[in-house]
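A single protein chain has been omitted; all remaining protein chains appear in their positions.
Moving on to subunit A:
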Amino acid sequence: MKILVCISSVPDTTTKITFTNDNAQFNSTGVQFIVNPYDEIALARAIELSEGGKGTVTVINVGEAETDPTIRKALATGADDAVRVNAKPRDAWFVAHQIAKYAKENNFDLILTGRESIDYNGTQVAGFVGELMNIPSVSIAKKIEVQDQTALVDREVEGGKEVLSISLPCIIGVAEGVAESRIPNMRGIMSARTKPLQVIEAVEVAELSSVTKFETPQPRGEVTLIAANEPEKLVELLHSKSHVI
């Protein structure tokens, strides 16, 4: 089984988000970039599914040379080889076209990605790629098993889950609980240096949308402290002042 895992490089989860250029651009100064946490789970599941000679795992990233360390980390974690589409990942539509083109040319059985990236949070790539390749997609999966040419997937739905049987090839967005993220060991880190990382050129894609500016949420006012033995005061404020109960 050939598995493709789509990874993006995102600001570390502890990053305080600020903007420059009159709030038109994310301020990446001093920001540590990591493999998107959901993509790490997707990668861990792909490695589990391929272990014991059952398949291969290729990772794909759309990014410029600065994302190479992120890709090497994925190789150190256990992917067999990697592809970097050499372009700024302008938006999800652009990224999805790059992934779809590479995936079409290379006949993968299963494509996994994180349910969303923690920077733009669009949950777009799985649906876009599914449509561009005319294959089934699941955007938020909680469990993935593969039997022959079928994926058995638990999909998150409002107030529960659905168990799906999907014929391969398909693309699945991975949520927490599908696998435990893996930390590369020393042997992985050493071998990652010599694993193939192919760099390919991007295809042109029409720009349908763009971010005009960013805004950070309004800070809340001072906290109103209530004495521990007077919770009825809290109930009163939630009712008469905040109108939430």
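Here is the rule we go by: a residue touches a chain if its C-beta (ideal position, glycine included) is under 8 Å from a C-beta of that chain, and two chains touch if they have at least 3 such contacts; residues count from 1.
Throughout what follows, contacts and distances are computed from a predicted model.
S.K.: Among "Electron transfer flavoprotein alpha subunit apoprotein", "Porin", "Aldehyde dehydrogenase" or "Response regulator", go ahead and choose the protein name stored in UniProt for the chain not displayed.
M.R.: "Electron transfer flavoprotein alpha subunit apoprotein"
S.K.: What residue numbers in subunit A mark contact with the hidden partner chain?
M.R.: Here the touching residues of subunit A are 11, 13-14, 16-17, 19, 37-38, 92-93, 96, 118-128, 130-132, 134-140, 142, 152, 155-167, 175-177, 206-217, 219-221, 223-229, 231-232, 234-239, 242, 244-245.
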